[in-house]
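== chain A ==
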Amino acid sequence: MPKLTIDDRTIEVPAGTTVIQAAEKLGIYIPRYCYHPGLSIAGSCRMCLVEVEKAPKLQIACYTFVTDGMVVRTTTEKVTIARQAILEFLLANHPLDCPVCDQAGECKLQEFYMQFGQYDSTLLENKLKKHKAMPIGPHIMLDSERCILCSRCVRFVDEVTKTHELGIFNRGDHSELLPVKGVTVDNAYSGCLADVCPVGALTDRDFRFKVRVWYLDKTESVCHGCARGCNIEIHSNRRRTHHNDGRLIARLKPRFNGEVNHHWMCDTGRYSYKSIESDDRLVQPLVRLTGKGQEKSDWTLALAQIDEQVTHQVGRSGVAAAAVIATPALSNEELWAARGLFLQGMKIEKIAHRCTPDPNGVEDSLLRKTDTFPNSFGANLIIGQPHTADPTVDTILEAAAAGKIKTMFVIGGGLLERYSTDLLREKLRNVETLIAIQTHRSVLTEMATVALPMTSFAEMDGSICNFEGRVQRYNQAMPPVGQSRPLLDTLADLANRWELKTAPRQPENCFAELAQNAGYFAGLSYETLGDGGVNPSRRSATAATT
Partner candidate 1 sequence: MLKLATRNIGLENSHTLAVARANGAYSRLEKALAMAPEAIVEDVIKSNLRGLGGAGFPAGRKWSFLPKDSPKPRYLVVNGDEGEPGTVKDKYIMIHDPHLLIEGIIITCYAIRSHKAFIYIRGEYDLPIERMERAIAEAKDAGILGERVMGRDFALDIVVHRGAGAYICGEETSLLESLEGKRGWPRLKPPFPAVEGYQRCPTVVNNVETLSYVPFVIEMGGQAFADLGCERNGGLRMYSISGRVNKPGIYELPMGTPLRQIIYDYAGGITDGRRLKAVIPGGSSCPILTADEIDVPMDFDSLAKIGSMLGSAGIIVFDETVSLPEALLVLTRFYAHESCGQCTPCREGTAWMAKIIQRIIDGLGRPGDADNLIRVARNVLGNTICPLGDAAAMPVMSWVTKFRPEFEEWIRRGRPVSESPVPVTRIGERLERAAV
Partner candidate 2 sequence: MNAGLEIGVAVGKTIFIIMFALSLGGLLTWVERKQSAVMQDRIGANRASILGLRVWGLFHIIADAVKMFTKEDFVPNTPHKFIHAIAPVLSIFFALLSFAVIPFGSSIVIAGHSIGLQVADVNVGILFIFAMMSVAVYGVVLAGWSSNNNYALLGGIRATAQMISYEITFGLTLVGVILIFQTLSMQEIVRAQGGLLFGFLPRWGVFLQPLGLLLFMTAAIAETKRIPFDIPEGESEIIGFFVEYSSMKFGMFMFADFIEQILVAAMVTTFFFGGWQVPYLGDTGFAFPWGTTWDLNTWMVESLRVAAFVVKVSFFCWLQMLIRWTLPRFRFDQLMNLGWKVLLPLSLANTLATAVIVLWVGR
């Protein structure tokens, strides 16, 4: 392990580490543009120049590998002048677009210029004109003038997606980032281009002009788009509610997790946030009174109706004719509470979570998974395994179609992606008391005796298990939409009405109870899950080998 000194501080790092990485370990941030830890090294921006003792010239920290006894200085006058010079060069042809540029506020050019720049410009020359505001794909807008030719994006499409849509054309200061002729940048991960771009050359068309980034609040969360469970940040706009068309969630950004998604996320997941505040959210309880149509209602009446109708129905047709569908779109806590109420409390044996695989599911070697449910693994653990009956959604729907099910709870979303509206309408026709606890309006809420709105993942704390079994937690990013309530509260209210044991209403406490009772989660808590989550199956595997 080479030992080196950076700015008079010594650190020992593994061989093959670069100076920029070693400095980062010491908390010394060396400015960079072309260097991206998820991509190969280009060494072209020259921003990370540092002084290495015994080297005749300044060295780029991103491509200087540490050697034993190396002495690096990052704040000398030579380095300062070089950084100022590089920034001056980068800005020589950079347009004064900050007012209209979406990157402003998270732009590395702005940041480094404020930090390292030389404030008095000597540039008198005219700037070059290049292409502006070119939509190069469904999600990405290119502004070549703003490009500093760091080639991160080119390396991203070459190395990560391997789709090779982008290239740098022409020479010298006429060099320009452009898509290859006749190609649109529409790969499944194109949104990441806006993330890797350190300046405003590649921006997200979806986010375009919606909110200024400095108004955004960040919440750590986990993508619910598929079983991968990519770590994300929810960027919400709570401070200027008139921006972003009045919606709270402005965008999703990937959050680095070396075990799950590295720096990336797919476009499907990235733009999935739109459903959270979409117009078809169920925002109010709906109740169908006998002899009348479905009406908008309030929580007290709706809960009383469930109490009455379900008690009546179960009393008449028996528990055997009752069934629950709890989809794997629910969090571990919600599934645990549902299990407690329905399986242990009400003794409903027919509680299902497993659906037929998604016929449209896509999977690739990078991130995307066929299973579009975020918590199939957890549902299987909590509802499936300890429970001998373990029916699938299909068997329950068949039983319902055959008239064997009179009372049914349908909890959680995602069913509509697997089953067509017509099919569900057909299968559920004979169910007399249908209780739907849903985030969105659908055929389920339409047919429901009582439909209750529940919160989506952005409005609630919780944890899910990805396809590998990694338990990851997500946090509430916004208040519940409309009158929707957390499912844990709804289930606890129902349990109270039926004088059954309730699961804790606080997700954190509920998870603690789950950890005590389900072996897989043993010893875990929200605290130990941390930002990146824990994979208990891997933990036990490593424990077995050592």
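Convention: a residue touches a chain if its C-beta (ideal position, glycine included) is under 8 Å from a C-beta of that chain, and two chains touch if they have at least 3 such contacts; residues count from 1.
Per the selection procedure, all candidates are chains of the complex that A comes from, given by their letters.
Just so we're clear, the structure is a prediction, and the values are computed from it rather than from any experiment.
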- Query: Looking at this complex, which of 1 or 2 sits next to chain A and touches it?
  - Reply: 1
- Note which residues of chain A are touching candidate 1 in the complex, please. 41-47, 49, 56-58, 63, 81-82, 85-86, 88-90, 92-93, 122-126, 148-149, 151, 168, 170-175
